[in-house]
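Remarks on the structure that follows.
A single protein chain has been omitted from the complex, and every remaining protein chain is retained in its original position.
Chains: A, B, C and D, in written order; residue numbering restarts at 1 for each.
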Amino acid sequence: GGGDSGGSASGGTGGPVGEPQQGGELTVLEDAAFAGSWPAGLDPATNTTGGSNIAMNQAIFGGLFLLRADDDGSNARVEGHQAESYEMSEDGTSFTIKLRDGIEFSDGTPLDAEAVRANWERALANACTCKPNWPLAENGIQVVDPLTISLTFTRPFPAILASFPTSNVNWIASPTALQQMGEDAFKIKPVGAGPFTVVDNQLSSVLELEKNPNYFKEGLPYLDELTFQSIGGDQPAYQALQAGQAQAYEGLNTTPLLEQAQANGQMQVTIQPATSPYVVQLNTEIAPFNDPRAREAIYRATDFDAINEGIFGGNYEVSQGFTAPGGKFYHAEVEGYPEYDLDRAKELVQELGGLTVNLGTISNYVATQINTALQTQWQEAGIDVTIEDSQLSGVIQKFTGGQWQAMLQTAGAWDPAAGVGVGFRFNSGVPYSGVNDPALDQLLADASSTVDEAQRDDLYQQAAELIAQNFYAPFGLAFAPANLAAAGVHGPGLTTKIPPLLVNTGVIWDEVWREQ
Amino acid sequence: MTATATPRVPVSRDPRVSPLSRLTASPVLRLVVKRLLMAIPIMLGVTVLTFWVLSLIPGNAAQQLLGPEATPEDIALLEQQLGLDKPGVVRYFDWLQGAVTGDLGNSLVSRQPVSEILSARLPVTAELVFLAFVVSLVLAVPVALLAAHKPGGVMDRISMMISTLGLSVANYVLALLLVLVFAVSLGWLPAIGYTPLEDGLWANLRGMILPSAAIGFPLFCYYTRFLRGDLVDQMQQEEYVTTARAKGVGSWAVLIKHAFRNSSFGLITIVGLNLGALIGGTVIIEQIFALPGIGQMLLQAINTRDFVVVQAAVVIFALVAVVANLVVDLLYAVLDPRIRYGSR
Amino acid sequence: MSSKRTAAFPAEDATVSEGVIVPETAGRHRPATAASPGEPLLVVEDLRVQFTRGGRKINAVNGLSYELAPGSMLAIIGESGSGKSVSSRALMGLLPPTAKISGSVRFDGRDLLGLSEREMQSLRGGDIAMVFQDPARSLNPTMKIGAQITEAVRLHSDLDKKGAQARAVELLKLVRLPAAERRFHEYPHQLSGGMRQRVMIAIALAGEPRLLIADEATTALDVTTQAQIMELLVELQQRLGMAVIMISHDLGLAASYAQDVVVMYAGRAVEYAPTKVLFANVRMPYTHALLGAIPALDREPHSLFEVTPGQPPDLSALPKGCPFRPRCSNATDQCLEMPPFTEHDPEHWFACWHPVGSGTGKHTANGEQR
Amino acid sequence: MTAVEERTAGDRSGARTPLLRARNLVQEFPVQAAGGVKGGVVHAVSDVSFDIYRGETLGVVGETGSGKSTLARSVIQLPRPKSGVVEFQGTDLMKAGRKELKESRRQMQMVYQDPFGSLNPRWRVSELVEEPLVGHGQGNASSRKRRVEELLDLVGLDPSQYAKRRPFELSGGQCQRVAIARAVALEPALIVADEAVSSLDVLIQAQVLNLFEKLRRELNLSYLFIAHDLAMVKQVSDRVAVMYLGQLAEIGPAEGMYRQPLHPYTSALLDSIPRVDPVTGAAHRPVALPGEPPSPIDPPSGCRFRTRCPRAQLKCAEEAPQLVERLPGHQVACHFPLDVVEADLPPKPAGATLAPPPVPAQPTAPAQPAPQQTL
Partner (left out) sequence: MAVVEPAPSFSLSPEVDEAEARAGGRGRRWRSQLGTWIPAGMIAFVLVACFLGPTLLSLPSPVGGSVLESNQPAFSPGHVLGTDPNGNDILSRLLHGGQSSLWIALAVNLLGLVVGGTLGALSGYVGGWVDTAIMRVLDVLIAFPSLVLTLAVAQALGPSMTNTIFALAFFSIPAFARLARSAVLRLREMPFMAAAQLAGTSPSRMLFKHLAPNIAPQLITFGMLGMGIVIIIEGALSFLGLGIPDPAPSWGNMVATGQLSLSATPMLVVWPSLALLVTVLAFNLLGENLRARWSGR
């Protein structure tokens, strides 16, 4: 691997783009319900919503690695950023990173291996949702030389590289500043080595950043000022963009607005290549879905293609497994996937003597809409469906209570072994999984510890087939939100496609620029 | 007052009148003291109720923060760190002890002192509420007067239609429509964001016009309807109005100088009762206009189960409601001579 | 008529403040344009007022006629609902727009009913003033009494604020309000009923009216205060040469103070005469019944009253003919025709086919006696 | 106080025990100042004692605010007076429990001034009259219905026509009749009539007063009859009590008191009545009592009337006069009652009245008890 020249001309949807220009301010809106909320502050180690605050983290800390892709979203790969290079041992049990020389935090202290180690140790000790699930060996973190640091695992861990862009270990904060300021002040005004420094931070409201003059990449960032602003939904955000109060919005998912924005000449809409498809998790532990026939009935009654057409204007792909077009190991077809077949569904339901299902999801616009559509489809097959959407806590409660029947969720990540991966939904003994199948556990474990990519691909494909054969959970729409940007704004991930890391794309803010 | 401390200083006032009794002799002062005393149990009740209600909400800050992927061990650990493992009663008294000494605690989520959070956000909400309130009131009075001047007349009907409209449109829809018209189409006013007062009065006001209109318009409608009704009642039923007319006072003067003065008391009551609703309105409106105020904070705090912050916000809101009603009572005492002299 | 006058009452402050009121010749300060002596100040002819309420017509006043000489006092008496207030408010244009008014009211030669609201407004308080029944409700509770009087003064004079205030204090002294300067700054509720009514009178006098209508001005007060107020009114009337219409349902009160009396029943005048003439020789059975029903000091304890059966008529469905017919013991079929209101005896008008009394000063029994 | 005790032997009441015996009644109301803060205390009734005998009517007069209604309400214990004794048919109501009180109230009913206000506007006449029968559990539905009809007949309302009406479908006089029917429904011994006819037109008033008289004769009722019209009170009462500022000024037989009032206030009241002789038609011009009534929150010391009394002396300010029987059955609370000739009064020191500045209208020397105004 190695550094990227960075300034590659990024072609948005808005036609030919000239050379990047220096200067200007940019206001980015974030949905208050997701990325727009950072209640625990922006210290990567303690930010419990770190998974949704990737944008802010990138702007402040830069990142050891970044996920990049070609402008159309293809050829996605993790590249070093503050890390100059990395090296994975043959057996996949150790991983060594070499840092770029001469990077300084904005407080003037060096970003070296010691700093990275300090950050990692803090990060792993804290309860951040973006904490990586590394199978770290005892004393697994070793500083080799001032610019080199290595990790040792208890088992082969090939997903290590892919795990970086989504987790807090990617964001290196200044340990000196942390010590001087104390944790509580630091999380408000964190000090990193990223393209921007914090001017003002009102938690979950406004984050004002300005250009870091000592940024290690020459000529970057382009913008003088960058502001993240939390806003209460897609419609106000869209209006704010229209009114010119903001220039970008991450994570638009209201389809009618998306279509309206697409028709608006002043707006660039970038639909991200999806990485996590929707999945209808079925609880195989209790009735009715401990009966495979009931599960098959659900498969047979579900027509995600129709939902995609009807609700989403055919904007997305429909997956048959836990991978999506934007992610690794994607295959459009899964062998033996039980396709939509209403007659079969009816038959099964009749055989079962009726089927009553409680279908839940987390309250959000897209999920509720899909559930509503699913309810209709299933009812057509004679399945009696009640749907129920809950706040996050309600969903957690249902899962931990174990009494849920069906749950619409998203599955997967760019790399199925990293982040909220497939194991999270399908492994035995995990509270958020509805499956208890040793064979599947084994397949998934093997896949995550295999270094060879082709082999991994094969294992994941097998796992997907196993899921389909056992009717564990029908997959669906590979949904990803869109990014909205005003005309004249350009940047990788914002106006070009990069597969989303968790939900939103990891925009590389260093390279975002505005036509003056 | 100092007289009691240093007896040798000649006391010019009647020595039998203690400072305390002199204080209590003023009915207005006594009213203030009495109402302030009454506020104590109310505020206590509010805090207890908040604690209780919040305890009903499933989930706690630890769970909420760590999200669905967190392990039970992580959650238990965080719970312990945040002190959430203690029983509710203990937590309440801990909190109360702090609150009484002016320490509202630290946010469960960010560990920031609540007082710091509030001081940053209070000005925004206060300004919003103040503007909404003033705008609604300032507009309601002339419109109601116009309407009441000729009940059943053209103005009356128009104001009736407008106010019914205002009362049947949800304020969040109104907010979005206002933005669509004034920010998107006309581009006169900003759609979102808060500019602090330090950055210039006009810049600050520009940003507040739409949100305060969204909150204020339904109130304006409500006040207009109320005031108009009361004015008409006064004009038709009160004998002193006839007296004024018999003096030769013109119809507008009767309405403004006589009837309005008496109607204002009813209006004040309504305004006082409404202030709570006014603040409630900020929760949604701040969300839409991306204003960093208390309402926005409250909603986030509820979602993250940051009960220390919720508690503080509720206390602030309740305090405003209590103070508003105190002010209403005082206004009565100041404006209504029948009360001022304590012989009703 | 000049409704704005700068001249105050003659400089009487000194004497007034000491409470000694020197009676003056009536109308001394009147401008020469006032109605010449002998000519009535107010002529009400066939006044009718009809309300429409809930689609029904309420005939509150049905042909009321009387005259009022300058400087004299006329009493209008009658039961509740007989139209006393409505008829007098009609003079001042104070009825709600729902009222339909017809007939003629000439005040100083001008037809009041034809005046515009604007003209009426300048007339109100200036030429005709009114005092109402309930002084507690008739004063604005939220305005200092001084301000209420000052307002009236300024409306009808060219005085500046200071001058008007001084004038208001003068007026308070004129109506013998104790400690006028202090009271000036007080609110109505701080005054007793009698004092409030004096303030009402002071307001009424502010425009130096030539006609004062006192609509049951003392009904809400108790007897001792009532006597005080009536004394004051009579005195002011004589001193200032105002004409006064005094509305009451108390025969005794009317008899004691007024020069002329109009008795109303169901919106009509049924008997009208100078007080002395009337009480010396009551002709109308209704008036007679009123007299029989008032308690008297010289009656024995537990003695019964003369009883007139029945209820006052429904104004929206008046009986045919004489409205008192259903309750009248003298009634015959002739009463089905409306008796004309005419001057049967000199100066004595009444409307009855079968009057009581024979002009001897003693009325013969009508109906049951004791 | 003792004066009343002493009196009991002698006059017409003889050795009969009174139906109602009130002693030293005191009722006070705290007044609220701004926003419910406690202010002063209204001394509405201060130390009032009287008796009422069976079949007798006691009239009570006095100016507005003198405590007449409060006295009446104290008698029926709604609300209970602050202190004193109310003995009704031998039961001390002040100490009576709920049950006893209810039992006593059966015998004690009230008719109010406001004919509309005293009837629940949403009830029908028949229900209204039936209410006490239901309340005291008398009879069954049909017997009560019959009784209601009787009662309506008694007060001169045709049941077939009026029973189903609601108060607003009745005139004031008819309402008052309904109220009276309700009051007599339980055949009480005492009816407290608080300005029961004041709001009625003269002709109707006469009808109602005659009805009261008829009931008195037929049912041997006693009345506590409150009015501010002295002439009316005289005509319906056996004895009359005159109240001034919460106290009894004078109490005695109606005839006697009106012929020879003993209290200067009674005399002033009588002089204030405008009246016309119904027979001769001659009018009597009232004479006004000067001054304003003092505040019941802060009544004058000594004799409460002294601030307006033409006969007031220094003594009146220092010492409160007690009720004393000066004529048979006729008591007065005055240091210098009117049966003492002016000349016999001690010479009047300057400023003796201690009155606030008198109303300037009364500059004439108090040569006469009730000065005649010359106009």
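Here is the rule we use: contacts are C-beta pairs under 8 Å (C-beta built on N, C-alpha and C of every residue); 3 or more make two chains touch, one makes a residue touch a chain.
This is a predicted model, so every value here is computed, not measured.
In the complete complex, the residue from A:Thr302, A:Gln369, A:Thr450 or A:Thr496 that touches the missing chain is A:Gln369.
When the missing chain is restored to the complex, the residue among A:Gln142, A:Ser390 or A:Asn436 that touches it is A:Ser390. Residue D:Pro132 is the one among D:Pro18, D:Pro132, D:Gly173 or D:Gly246 that touches the chain missing from this view. Touching the chain that is not shown, out of D:Glu100, D:Glu150, D:Glu169 or D:Asp339: D:Glu169 (per the contact rule at the top). For chain B, the residues in touch with the chain missing from this view are 38, 41-43, 45-46, 49-50, 53-54, 56-58, 164-165, 167-173, 176-177, 180, 184, 218, 222, 225-226, 229-230, 233, 236-237, 266, 269-270, 273-274, 276-277, 279-281, 283-284, 298-299, 302, 310, 313-314, 317-318, 321-322.
For chain D, the residues in touch with the chain missing from this view are 73, 76, 78, 102, 105-106, 108-110, 112-114, 116-122, 131-132, 134-136, 166-171, 179, 182. The missing chain lies against chain A, touching residues 233-235, 238-239, 254-257, 259-260, 306-307, 309-311, 363, 365, 368-369, 371-373, 375-376, 379, 387-391, 394.
Following the convention adopted for this analysis, only the chains that are shown with their structure count from here on.
Averaging the CA coordinates per chain and comparing them to the mean over all protein CA atoms picks out B as nearest. Measuring from the averaged C-alpha position of chain A to that of chain C gives a distance of 90 Å. With centres defined as mean CA coordinates, chain D is found 52 Å away from chain B. The distance from the centre of chain A to the centre of chain B, each centre being the mean of the chain's C-alpha atoms, comes to 41 Å. For chain C in complex with chain B, the residues that touch the partner chain are 89, 92, 94, 96, 117, 121-126, 129-130, 132, 134, 137-144, 151-152, 155-156, 187, 189-190, 200, 203-204, 206-207.
Every residue of chain D that touches chain C in the complex is listed here, in rising order: 57, 63-64, 171-174, 201-207, 209-210, 213, 216, 228-232, 234-238, 254-255, 258, 268-290, 292-293, 356-357, 359-363, 373, 375. Here chain B touches chain C in the complex through residues 236, 238-240, 242-251, 257-258, 261-262, 335-338, 341, 343-344, going by the rule given at the top.
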